[in-house]
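Removed: one protein chain of the complex. Kept in place: all other protein chains.
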Amino acid sequence: MDLEEKFWELRERREGAHMPHVYYGDPNEEFSLKLIRTLVENGADFIEFGFPFSDPTADGPTFQAACERALKKGMTPAKCIQGIKKLRRSGLEVPLVVTTYYNIPYVTGIGTFLSEIKKVGAQAIIVPDLPVEEADVLLNEGKKWGVHVIFQAAPTTTEDRLKKIAGIASGFLYVIGVEGVTGARESLADSTLKLVNRVRKYTDVPVLAGFGISRREHAAAVVSAGADGAIAGSAYAEIYEKNLKNPEETLPEIAQLVKQIKRGCVEGYRQRLGNPYDH
Amino acid sequence: MDLEEKFWELRERREGAHMPHVYYGDPNEEFSLKLIRTLVENGADFIEFGFPFSDPTADGPTFQAACERALKKGMTPAKCIQGIKKLRRSGLEVPLVVTTYYNIPYVTGIGTFLSEIKKVGAQAIIVPDLPVEEADVLLNEGKKWGVHVIFQAAPTTTEDRLKKIAGIASGFLYVIGVEGVTGARESLADSTLKLVNRVRKYTDVPVLAGFGISRREHAAAVVSAGADGAIAGSAYAEIYEKNLKNPEETLPEIAQLVKQIKRGCVEGYRQRLGNPYDH
Amino acid sequence: MKKGRFGKYGGQYVNENLIPVLIELEEAFERYYPTPEFQEEFKGLLRDYGGRPTPLYYAKNFSKLVKCKVYLKREDLLCGGSHKLNNALGQALLAKKMGKSRLITETAAGQHGLATVMAGNICGLETEIFMGVKDMERQASNVKRMKLLGAKVTPVKSGTGVLKDTVSDTLREWTTCSRTTYYLMGSTVGPHPFPEIVATFQSVIGMEIKEQILEKEGRLPDAILACGSGGSNALGAFRSFIDNKGIRLYFVEGGGESLSADNSAAAFQLGKPGILQGALMQVLQDEHGQIKPSKTRAAGLNYPGRGPEISYLCEIGRVKACYAFDEEVFEAVKVMCRTEGLIPALETAHVIAYVLNHKEEFDKDEVIVLNYSGRGDKDLETITRYFYGS
Partner (left out) sequence: MKKGRFGKYGGQYVNENLIPVLIELEEAFERYYPTPEFQEEFKGLLRDYGGRPTPLYYAKNFSKLVKCKVYLKREDLLCGGSHKLNNALGQALLAKKMGKSRLITETAAGQHGLATVMAGNICGLETEIFMGVKDMERQASNVKRMKLLGAKVTPVKSGTGVLKDTVSDTLREWTTCSRTTYYLMGSTVGPHPFPEIVATFQSVIGMEIKEQILEKEGRLPDAILACGSGGSNALGAFRSFIDNKGIRLYFVEGGGESLSADNSAAAFQLGKPGILQGALMQVLQDEHGQIKPSKTRAAGLNYPGRGPEISYLCEIGRVKACYAFDEEVFEAVKVMCRTEGLIPALETAHVIAYVLNHKEEFDKDEVIVLNYSGRGDKDLETITRYFYGS
């Protein structure tokens, strides 16, 4: 299923989208596969499928540790691609968005990398260390291979650049809610809400808000403020990393959380429909 | 007894002179008094009576330690003067030559210091850190109070300076046998013998050779080479410092050594009389 | 060449949060740096606080060994003990002009951290230094210095606790506070405009070499050699001479124990182009694109990346990429001690080792300049332990 289709379906159902972010292979492949299935079965509409990288500069301590564990266990980009293939073979239908740092596709060759992830069934790519200014090659290859290139907007992004980012956004736009890196946070920064509104002025492309979302109310707040959905990642990793020997035991708790956050996305969407700022 | 008289007497007896050097108060006053008496009873013709100083730069490790011990026990110049007084009262007759570093008479006042040591019965003074160039005050006061100022000549002393030193020598001239500081040595440096001969060219004042003399043969050698006697100091201290708890127990051994060295002085003198270089 | 690019190298590979501050930084640098006020203040501080010009010393005794005329550019005499202050002072002044109230940076050998807190104190800016836990142990005396000078020193435990991890953490920290805080990059690495800014501030080294060698020899040198990882002291020394093709330039990186797997920091020998911490550059990495940790006894060379400009200059052959092994480096320390009475930093000793072990590359009529990037006080423990075991 492509991204547009999914967003269409969600609009029909009057629901905000929820995209959990997972680093594949942490602490091992089988768990990641189970985790993704659990997330999807309990409400995830998209999966942000992270290829672990040795130096994830946009990630906080939780995801740094996740990458480190996965790499220590021998995770490679090729195995990640195999992982996507397995998920698709086992019938997973939600759109898959690959996230990785730029060096990973760079050493493989951008075109080759995109063609490979496309072939196994990914729909889009997020490269957190690739701003629009450096993205020509990725954009061209993305068009060629039919992979959406997802850009991010941040609280520090100036109006000029926001316009530019909005202008080339395809699939959806990733709104970084905070000045900071990934990681679950107690309270949702005001800046997320403001930024969602700022972005809305420039584009109709769906907007997903991420960074710091770990609770139902967070999701509800960003969606009601105008986002089309919410992204959460470290919040899930924080659950299973407490029981790395038997991470499967934490899947019920994770299922609970994804249900909650998805519920927040739905509530936020319904609130928004009664909201004069909604368009 | 004055120095001239003593040397006259020794010449009459056809003996080289022996002057032991002692730091007074090491390890305590009573021992020093006994030590001096022992030395004199067993052959010493003069006593070099050292006033301990905190920084004896011309002394080797043995005498440094001696000064340190004496000062730690509370030795002072005043007590040293009292010591001389005691020796004279108890009937000691040999000439006493005070040795001390220049700061000791300097802080008392040179004149006062000389008058005091003269009064208690010392005949001469050696100040090892006072070369002729700095000695005007000491010389004047020495004349005034009737205290001989003993100068030293060293292997490094140039011909010019040797002449000058010989010219103002009074009492006797102290020949430093080695390029170095006080301390017993195994073999007697050739340089002692050479220097004794060099000095002889310029003066008839008696010459005592010191530094490094610790055996009968040393004494015999320097006296036969032309010196009028030999000085030994650290060699004695090395004996009693091995038994600082009961230094008195070492007095017999010290008595033996002083006898030996005195015997060397006598032998050397008799050899010299048959020596063509003797004048 | 595109702005921020040296050939294909360079760029701005950072998360969106940092792009605006990088743009602000580039504008500020272009606005303030050329002004007479900035130049006067910067040069005044380099002179009166830093001790510039540093001497160009004809090392007669050492030259006899090498059998050509060797000059040492004495950056060890710069205040703080290495070339790092040139850059730290320049950027601290810039931070002040930009209205920032706080400096953050990372450090490995501690030399850059030290230079940063010195510059920060001069400019009245707070300083926080991120340092890998392993480096904090190895360079304990520099940690003491930084703390004494009032810096907050924050240990970095992630990864293997060395420079690479520390740069990542400093970038993360900067993401949270870039409005008030200036990241004072320590070498010619990181996203544009850092490589350009750092090289510009360091280029005073080469300008002085040119003037001094002309005065002493009446001609330019035949070769200039520098050690490096990011490349700041090397580019500082080389920049004035790059267009003068007759002058050979040598860049000596940390060979570590051997060139076999994971025992080296020789990225030009063992790495390939890749993106790390904001820039495309020559990087030690595995076949999947995961960055490999580097290894060398010289903390300041222990970085898997080579800055964009030096990556480019080596790629096109303008600069010769060389290396020296740890063992050779310690021997070189001893040689410099004995011949010239100078204890070099382990980093600096790489260039000394290279010259000693490649005498045949230098003709007896030649005049060569070693950029003597720092003194060895910080490495004293390591060096004496190597030679005397304690």
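The chains carry the letters A, B and C, assigned in the order they are written, with residues numbered from 1 in each.
Basically, a residue touches a chain if its C-beta (ideal position, glycine included) is under 8 Å from a C-beta of that chain, and two chains touch if they have at least 3 such contacts.
A quick note: this is a predicted structure, and the numbers were derived from the prediction, not measured.
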Contacts of the hidden chain among displayed chains: B, C
Hidden partner chain, touching residue among B:L10, B:V181, B:V196 or B:L251: B:V181
Residue of C:N86, C:S264 or C:T339 touching the missing chain in the full complex: C:T339
Listed residues B:G43, B:P155 or B:G229, member touching the removed chain: B:P155
On chain B, residues whose C-beta touches the chain left out of the figure: 53-61, 64-65, 68, 71, 76-78, 101-104, 106-108, 128-131, 133-134, 151-158, 161, 165, 176, 178-181
Chain C residues that touch the omitted chain in the full complex: 47-51, 54-58, 61, 74, 76-77, 79, 117-122, 124, 141, 144-145, 147-150, 333-334, 337-343, 377, 380, 383-384, 387-388
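Operating definition for what follows: only the chains that are shown with their structure count from here on.
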Topology of the chain contact graph, where touching chains are joined (line, ring, star, complete, other): other
Chain pair whose interface holds the most contacting C-beta pairs: A-C
Taking each chain's C-alpha mean as its centre, the one farthest from chain A: B
Chain A-chain B separation of Cα centroids, rounded to whole Å: 99
Rounded Å distance, chain A centre to chain C centre (Cα mean): 38
Separation of chain B from chain C, taking each centre as the mean of its C-alpha atoms, in whole Å: 67
Chain C, residues touching no fewer than two other chains: none
Multi-chain contact residues (two or more partners), chain B: none
